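The block underneath contains the structure these notes are about, expressed in structure tokens.
Removed from the display is one protein chain of the complex; every other protein chain stays in position.
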Amino acid sequence: MSSPCRRAVSLLLFAAFALAACDREDREPRGAPVGESGPGATVQGTLYAGEPTPPDPRRQEYEGNAYHISQGKQLYVWFNCGTCHANGGGDIGPPLMDDVWIYGDSLENIFATIVQGRPNGMPSFRNKIPETQIWEIAAYVRSMSGQTPTAASPGRNDSLNAKPAEQRTPKAEPKNSNPGGPGVEGRQ
Amino acid sequence: MRARAPMALLCIGGLAGCERVRHGVQSALDPAGHQAGRIADLWWLFLAVLAAVYALVLILLLVAAFRPRRRGRVPVGSAFPQEAPTERRLTRVLVAWAVGTTAIILTLTGFSYAVDRDILSLGHRAELTVEITAKQWWWQVKYDDPVPNRSFETANEIRLPVGVPVRVILKAQDVIHSFWVPNLHGKTDLIPGRVNETVIVANREGRFRGQCAEFCGFQHANMALDVVAVPRAEFDAWRESQLAPAVAPSDEQSQEGQRVFLTSACVMCHTIRGTTAASRVGPDLTHIATRPSLAAGTLPYSKGNLAGWIADPQRIKPGSQMPVTGLSADQLQSVLAYLDGLK
Amino acid sequence: MSARDTSARDSARFIRRDGPALGEAETHARLERTWATPPGLWGWLSSVDHKQVGRRYIVTAFVFFLLAGLLALAMRMQLAGPNQTLLTPDRYNQIFTMHGTTMMFLFAVPVMEAFAIYLVPLMVGTRAIAFPRLNAFSYWVYLAGGVMLWVAFILNVGPDVGWFSYVPLAGPQFGPGKRTDFWAQMVTFTEVAALAVAVEIIVTVLKQRAPGMSLNRIPLFVWGQLVTSSMVVFAMPAVMVSSSMLIMDRLIGTHFFNPAEGGDALLWQHLFWFFGHPEVYIIFLPATGFVSSILPVFARRPIFGYTALVLALFATGFLGFGLWVHHMFVTGLPHLGNSFYTAASMAIAIPSGIQIFCWLATLWDGRPRFATPLLFIIGFIVIFVLGGLSGIMLASVPIDSQVHDTYFVVAHFHYVLIGGAVFPLFGAVYYWFPKFTGRMLSERAGAWNFALFFVGFNLAFFPMHILGLIGMPRRIYSYPAGLGWDDLNLLATAGALILAAGVLVFLGNVWHSLKYGLVAGDNPWGAGTLEWATSSPPPSVNFVHIPVVTGREPLWEEPNGLAAVSGLRVDQRELLLTTVVDAEPDVREPSPMPSIWPLLSAIAVTVLFIGSIFTPWAVVWGSIPLAVGLIGWFWPKSPPDTPEPVVE
Partner (left out) sequence: MFPFRRLNREVDVRMVRRASAVLVSMIALCGVGTAVAQDPSPARAVPAPSASPPDDGDWAMPAKNYASTRYSELDEVNTGNVRDLQVAFTFSTGVDRGQEAAPLVVGGTMYIVTPYPNRLFALDLTKPGAPVKWSFEPKPAASAQGVACCDYVNRGAAFADGRVFINTLDGQTIAVEAETGREIWRTRLGDINKGETITMAPLVVKGKVLVGNSGGEFGVRGWLTALDAATGKIVWKAYNTGPDSDVLIGADYKPFYDKEKGKDLGVTTWPPNAWEIGGGTVWGWISYDPELDLIYHGTANPGPWNPEQRPGDNKWTGGIFARNPDTGQARWFYQVVPHDLYDHDAINELVLLDLPVKGAMRKTVVRPERNGYVYVLDRATGEVLSADPYATINSSTGVDLKTGVLAMVEAKAPKMGKVVRDICPTAPGSKDWNPSSFSPRTGLLYIPHMNLCMDWQSAEANYIAGTPYIGAEVRMFAGPGGYRGELSAWDPVKRAKAWSVKEDLPLWSGTLSTAGDLVFYGTMEGWFKAVDARTGEELWRFKTGSGIIGQPIAYRGPDGREYIAVLSGVGGWAGAVVVGNLDPRDATAAKGFVNAVADLKEKSTKGGTLYVFALPSRR
């Protein structure tokens, strides 16, 4: 590789790192614009007619953003997600740190599950949690099974040591979802 | 010790500082409590002594630099006459200087210890216990009582009867904060995993502002609280009113407001006793309309400020945990009507 | 005793007092050949010359000073009035953290060490610093740490939890992302660098002094650096341990600071301040060295109370370790303990008072020449004494409980640090600039510089005392109107701008004087210490002849030239080691040649440290290139021994 080329590549690499860092560390407390409702892209199941719907543009701000994920973690506790799903191991609700996604593993699917509720006991939080915060919780839920970059995933909490922190949870490849796509059938 | 002279000195230095030093709702030098008074006295004492020392040093410096000297060619370096008597004289002064410094230091230390002991002794006379839990970025305030259902919670305000020492139990739930009401007393940290304690007493009626004094993140700047000192009878009446559950909404708009409150994001974080809202993420709103300020001392309480706060909290306190809830204008109005009725 | 030591001792017999064996010019040329840094980029990268490294250190530290100063201006603009929205709280938090961190870790300590690196070997009359490769390594590591922190800041990954990073705010739960990790790792970088320099200075001072420079003749600046370096050796490990614990808490989930699982948030404060308070003296003691160096020259008499000053240095260095709890008076520690720390904090005023007196006495008994360095020293006394007196207030538990963490404290430590360190530092720059560059700084601009700096400083920081007393906490990004803080803040901002103007004048002065300044001779100020015995700037070898010292101010004692020792080789880098107490010639010691390995090792360390922000495995894998670097560094490769050593 010639020297200018190398320089260009290293510059590009640096820029990529830089941009990634900017995204990951951005702290925009207001979140994505409100007013629109729900992600349009969720599909229950693995089948869709024609081409799949593109992902929701708002995911950019939350997916892999350390601040939003950490906020999501706090909200996960505050809004009693943890009293049903424990620290990811599950309790009344299914575990969230494993590789099984009943209603889909994408950010949009998790968003939809929180908003709509699910028939076997997941309550609907529609109108109860502002959408920006639901995005944050959804982003955190993905980090629980290592779906987010470790540099953005949360470390341990200042509380009882329940499990290795999200950033140390090995990525559990979703077993029953389309890669990057919406989730599949329920377990029950 | 009501030292006017050092104050005047301070004013010369501080230009505009004088007036607000003597009258401030958040001034350590406008004491309204026993401890703050003793500390202010101590501070004026220190200031007087140390200002004198400083003046002495400055004078010495001026003299040393500009004192008249023999004219003539300046000898260079070691050729400079280092007369032994001068050296000896200077050494003697040095010894005197060291002794003097030590004496001053010892005196000041002694006064400091005395005031410290005096401040601590107040703890034995506390009649009332208030438990404060600091959270990012507000103060949860709990009035303890041996009878459990005579304890109650409020937020970002402490009312206390004039002249009654109040024991304040200090806890933190997330990060370190520091409880500081300068007019009443110095600060004490609230540290996760520890329980600290302080005592405050107000010697006169008034409203005093306190503020978090340990950096605690995004909204450290807007984490304040009001301490309101009132006569005993007024305090007792306030206490009784705080014990009551929230008043039921009477008019249609307020009723609608309550419905909106209980069915929207509000209910996820707040408590209004007497309703199903009992979450403890955010401040207890049971008697919000009686509080002097909103959003942890960020805004004075008024219906308009409340509207602004609910409509866009992230503009007023960026990064605060209160989200933009996206209520419609009608919903907002009815919630306002409801909350403003929570006296 | 090994054979080598014996032979070295034997060779010391070569040291002669009867002048060089070679001719003067020939000696000089040969020495220059031996000691010169190779030309070109390679030479620049592999240089181990303490003067080059010291210069780089100084320039780098000043760059960080300017950057941090810009951040300070940004903060002052934000706080100029109530409810300003120039900066978001997030940005503000990053900015004040970066300001404090940069000033403390990347400017104040390094710049003091930089002067030590440059000046100590010259002042003790030796040809190189001890462990020159370690010295080069320390610079690269320092540079990498600073650059890393600032790149992170520019990429929005700057730390935002204050320069002392209290947990739990800086811990894994409340400090999301990598911001604090960069801070913690920057601490590791700079502390590695600082420890390396401290070791070099200690060894240089104790073993490499010119013959005759017994302990009671060591210049006060060197004493200051010796005490400082010893403090570094004891204090820095505490912060390195704590920052490593923080990283581990954040990265691999240890529980050092998790109160729930048996850790303690206060443990951090204890460890940090056990470093943090001595840190203040690590910055301040070298500055007293500047004062004690400059003052006699411009008062034109030897310093008064040399012994007292040395004892004061030691007392300060010792007491400095017993004060850390006064940063924690309001954390609810036991009152009896607090009382002890009150006493200790008060007691440290005594050695400081003695120092002040000695300087005043020197000035009083001298015939002052008001050149710029002296102006800064006078400014130092005026400001530092005020800061010290407000420090006495802070030592009192009741008063501290009111003013702790307020702008009063901000005012106090700026009075102490800017007054106590930056004013002498500027004086030092004006004083030694001719030695560094061979040119004088403009005296006129210097006077302007001083005036703007002095006025701006007091205007900016004096009102903060009052602000603190009337309730303004530090580290707030905004404040409401109506608390009476508005105009004092505006005043402070105005002062900060004036201060900045002073710095601008300084920069202009440096810039201009580098090209057009008056050419300085060897000793433009008529000073008495050894660094002025060689040319300006000094040659690679520092001293063509190792001087022999007969007093505290050798150049004053012997205005007609110093005696010299000879007998060191000219074809190889060789130093003369002397005994610790009396500085009698002891051993001839080789000094290493330029090498690229320190740079490579520093790069390996950088990769390891930065990598370990992201994964603990970086410590494992990163140690391999580091091992390679160190092996290369220490690979035994003595230069071919000429059959007949050529000596001076």
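Note that the chains are named A, B and C in the order they appear, and that numbering of residues resets to 1 at the start of each chain.
The working rule: a contact is a pair of C-beta atoms (placed from the backbone, for glycine too) under 8 Å apart; a residue touches a chain by one contact, two chains touch by 3 or more.
Quick caveat, the model's predicted, so the values are computed rather than measured.
Colleague: The chain left out touches which of the shown chains?
Modeller: Hidden chain, whole complex, touched shown chains: A, B, C.
Colleague: Out of A:Arg30, A:Arg126 or A:Lys163, which residue would touch the omitted chain in the full complex?
Modeller: The one listed residue touching the chain not shown is A:Lys163.
Colleague: Spell out, residue by residue, where the missing chain touches chain C.
Modeller: Given the touch definition above, chain C has residues 259-262 touching the missing chain.
Colleague: Touching residues of chain B against the unshown chain: what are they?
Modeller: Considering the whole complex, chain B reaches the absent chain at 144, 147-149, 151-153, 171, 173, 192-193, 243, 245, 267-269, 271, 273-274, 276, 278-281.
Colleague: Mind listing the chain A residues that contact the chain we can't see here?
Modeller: 77-80, 83-84, 86-95, 97-98, 100, 117, 119-123, 128, 158-164, 169, 187
We take it that only the chains that are shown with their structure count from here on.
Colleague: Using mean C-alpha positions as chain centres, tell me how far chain A is from chain B in Å, no decimals.
Modeller: The answer is 40 Å.
Colleague: Just give me the whole-number Å value for how far the CA centre of chain B lies from that of chain C.
Modeller: From the centre of chain B to the centre of chain C is 37 Å.
Colleague: Would you please write down the residue numbers of chain A that are in contact with two or more other chains?
Modeller: 27, 29, 158
Colleague: Quick check: what residues of chain C touch more than one other chain, meaning two or more?
Modeller: In chain C, the residues touching two or more other chains are 90, 168, 173-174, 259-260.
Colleague: Going by the contact rule at the top, pick out the chain A residues touching chain B in the complex.
Modeller: Spelled out, the residues of chain A in touch with chain B are 27, 29-31, 34-35, 74, 78-79, 127-133, 158.
Colleague: Along chain C, where are the residues that touch chain A in the complex?
Modeller: Going through chain C, the ones touching chain A are 90, 152, 155-157, 168, 171-174, 176-179, 249-253, 255, 257-261, 614-615.
Colleague: Please give the residue numbers of chain B that touch chain C in the complex, ascending.
Modeller: The contact residues of chain B facing chain C are 10, 13-17, 19-21, 24-29, 35-36, 38-39, 42-43, 46-47, 50, 53-54, 57-58, 60-61, 63-65, 67, 69, 74-80, 82, 86-87, 90-91, 93-94, 97-98, 101-102, 105, 108-109, 112-113, 115-116, 119-120, 136, 170, 174-176, 178, 180, 182, 185-189, 191-194, 196-197, 209, 211-222, 298, 318-319.
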